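Questions regarding the structure given below will be posed in turn.
Apart from one protein chain that is not included, each protein chain of the complex appears where it belongs.
Going by the order they are written in, the chains are A and B; count residues from 1 in each one.
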Amino acid sequence: MTDADDGAPVETVGRREARSGGGGAPDEPLVRVRGLRKYYYEDDSLLDRLLGREPTSVKAVDGVDLDVRRGETLGVVGESGCGKSTAGETLLRLREATDGTVEFDGEDVMAMSDEELTRFRRRAGIVFQDPFSSLDPRMTVGDIVIEGLAIHDEPADPPADGRSKREWRRDRAAELLERVGLSADQIDRYPHEFSGGQRQRVGIARALALDPEFVVLDEPVSALDVSVQAQILNLLGDLQEEFGLTYLFIAHDLSVVRHICDRVAVMYLGEIVESGPTDAIFESPKHPYTEALLEAVPRASVEEQGRRVDALSGDVPSPRDPPSGCHFRTRCPEVIQPPTIDIPQEQYRGVMDLRDRLEREGFSAESVWETLASEHAGDDEFERDPVAFKETLREEFDLHGLTGATMDTVEDALEILVNGREGEAADRLRDAFTSPCEEEEPILTGETHAVSCHLHADEDYDVDLDPEDVGTAMGGMAGMPDGARNSDEGDGSAAPTGPEDR
Amino acid sequence: MSDSSAPTEASAGDHATRRRGAPDGHADDVLRVRDLSTRFFTEEGQVNAVESVDFSVRDGEVFGIVGESGSGKSVTALSLIDLIDSPGRITGGEVWYRDADLADEFRGDRPDAVDGEFVDTRRLPEGVRRSLRGPAFSTVFQDPMSSLNPSVTVGEQIAEAVEVQRRARANPRRTRSRTQGYGLGRLLVDAAVPNRSFTSESSHARAVELLEQVGIPDPADRAEEYPHQFSGGMLQRAMIAQALAGEPDVLVADEPTTALDVTIQAQILNLLRDLQEEQDTSVVLITHDLGVIARMCNRVGVMYAGRIVERGTLSDVFDDPVHPYTRGLLGSIPDLDDPAPRLNPIEGNVPSLLDEEMGDRCYFADRCPKAMTDCLQPIPEYGVDPGTEGHAARCVLAEREYADGDALPADHFARNAGVRDDD
Partner (left out) sequence: MVSERVIRNLKSEFRTSALAKLGLVLVVGVVLVAVFAPFVAPHNPTAQNLGESQLPPLGFTETKETTTSEMEDGEVVTRTVQERVEADAAHPLGTDGLGRDMLSRVVYGARTSLAVGVLGTLFAALVGVPVGLIAGYYRGKLDDGLMRFADVSLAFPSLVLAIALIGLWGRVAVPVPDPFVVAGLVSDMPERFTLPGTVIIVVGLVNWVWFARIARGEALSLRDQEYVKASRALGASHGRVIRRHVLPNAITPIIVLGTVQVAAIILLESSLSFLGFSGTTLSWGFDIAQGRDYISSGQWWIATVPGLAIMLSVIGVNLLGDWLRDALDPGIEGEGGV
């Protein structure tokens, strides 16, 4: 870590005119999130409690640290269900957080009184994804745009020029509509009279009416057509420059994120797996998940034709029961093997998949027999052939070509499985193949470009340390002057991605 | 449904020379769509959702149709497989499908519906047309959750598709018999006795096999599960398995990955490509995502306001676009590998497709940066360059250079600007 790296945020801020609002020092982040958690509880109704059912927790956001600096756009990117939108709404306290702190300009948002919260709401706005459900169909766009002014009874005193408050607000609405590219004479129309892109402009005007400093943009262009999406992205960029806005840009579209964001945080199953300057993330991603995401995006160019993507296997696991250790390990193409094992990654993946299946999905040997039987449908001679059984599994989980002790273990497990003892087979595999990735949760390490992956963990990293403690000590995100600095490897690769690239 | 009637009003002037039959195609064509128009007759008026669309699909290729919402691309897909419901109706055009047996069968009865090995499916009797769904055309829709019945197991639904096809095949006479196994009577019985088993053990076994083929782990177990127990990606795989039950010649995939995350989308696109290569199926892939088009397609049609405004090979359309809409579309997507400071969006909004508001002009002229006075008349489809086979555009720029002197005044469409007045 060098001091030159610490200069990055200042450079970024300087690019746009930062607003020096509030009391915080200019290099303090405007929004600082630490350990944010949001759990939902299912099976938690009166009836469930009477029946003595334990509520299941859904860990939508599971310990997120973010710093949003003044004047920048921080992107939060991830697939559906990764918790990015929940994180955005929770940090605005539109949902009550289960745990964690959010500081806005030095004030603790979670501890705000009603009055303080009302003040906070004027300074932090939000734009939603769905241009259809985000506008009340029974209000005119003029009323929608000035709703914030009406709530806060703005202006506080009647305007000096003799207009009534109502007229003042109406003029303000017209002005805002013009600013976002609509015409002022549309002020009395209803939302259904507008196209998706125009409605999104109304949503943006509403968020701007109170003249906020910070705006959460929750997938603001995902529902729009590409040509309209480009209009809105340009508009958002212009407004940021004009009003010195700070954006938290939530999206699943990596191309859009690359286009608009200064820094990016990648989320997976409620956690941030990698964060850093946009160019660093896109040009030298460290986390295997980020790599896979970038690999999977179809590019709109002729070179894309016929490109075969090494797609991640499987689905995103349920946040009700996330995998132990690294949440990504069930799909990761680079799982770390235990010291005793050294086999090709595909086969290791196969063994892990077989084991996961045995453990998690209630897989039974009987279903393999059924599949076999269905292949031999109509064949009365068909008998339960253990050789065919094992071959089916070897085939499905890519277990051919193993040698030595590894092969013996796997074959043992298959033999046990033939005899219908799924649990024992899983134990057998677990004993021999447990990966460091499943035993321990990785923590976000690195300064400017941080990653949460055992592949990039410090060699000296103390495996016995409680990850919770480390997480707090680290502060997680980039640019923490007081954060613990124990990762050298991560910073080495981040070096080429300085502010000069932008 | 009579096709011999005069061409419909709106399309009458579009083609200087009306092509009859299914000529002027490539030797490998399996499907030739000519002058297809579909309209919706709604409260607000007549909506011209698909307007004189021409394209052909070759053996074993992926033909892409790309367009924004409201461009008519999904209605085109539904029109191909004859699934347009009231208040919509296919008002004109031909869908020529290559099937030598069917052509022989109808050569005597319906000579107008046969041309060489091709038959015009729109002129075939209703029953025959319906019987083509499955073995000839099959579909994968965007939203698998609403395309599958939530109260029937996934395996049962696929087995049902297998069974329909099996019964159809068992009966060599293609005409009415194909549909008899699944006609009104059966529907009534099924409605009265919902769990009456239509499927057999062998069709179940085939369903499991299909599920395995589309990469669903534990197919035998998963076949017993209900749609809500599947993830989105797995459901889309199941939908594809169902579509494959009839071993179709043409698979129509309508936004098959739009509802999916990018990593799952990559899986499904890989799967579609593998299946297409293995089985030599032709695919009509409909999407709004130019990246998906680029990865999957050999040839492309770009739709705007119900028409194919430009078509050609992938490199024709992506590297040498002629129509300003195609150019605008390509210019408005952010590039993942190269962050440009500013995007070049197409100004304005998607036009109304209401017949009364459309007028006889290039529908893109009001948003076009190169609109000329020539654009105010109906624009036929021009071949772009005689050298490049099949690259065509509905744009005067394919015929002539842009000239500042002919440019439309900037405020020409000003009275139509702003909010659409269709509400």
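As a working rule, a contact is a pair of C-beta atoms (placed from the backbone, for glycine too) under 8 Å apart; a residue touches a chain by one contact, two chains touch by 3 or more.
What you are looking at is a predicted structure, and each value in this text was computed from that prediction instead of being measured.
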item	value
Residue among A:137, A:162, A:339 or A:404 touching the omitted chain	A:137
Selected from A:129, A:337 or A:445 as touching the chain missing from the view	A:129
Chain not shown: contacting residue from A:100, A:148 or A:325	A:148
Which residue of A:29, A:100, A:196 or A:285 touches the chain not shown here	A:196
Sites on subunit A contacted by the missing partner chain, in the whole complex	45-46, 89, 92, 94, 117-118, 121-122, 124-126, 128-130, 132-139, 144, 147-148, 151-152, 190-196, 199, 203, 206, 210
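What we mean here is this: only the chains that are shown with their structure count from here on.
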item	value
Where subunit A and subunit B are represented by their mean Cα positions, the distance between them in whole Å	34
Residue ranges of subunit A touching subunit B (in the complex, touch as defined)	79-80, 183, 185-186, 189, 192-198, 225-231, 233-234, 237, 252, 254-256, 258-260, 278-279, 282, 292-302, 304-309, 311-313, 315-316, 331, 357, 361, 363-364, 367-368, 370-371, 374-375, 377-378, 396
Subunit A-touching residues of subunit B, taken from the complex the two chains share	68-69, 201-202, 204-205, 208-209, 212, 217-221, 231, 233-234, 261-267, 269-270, 273, 288-295, 297, 314-315, 318-319, 328-337, 339-340, 342-347, 349-350, 418-420, 423
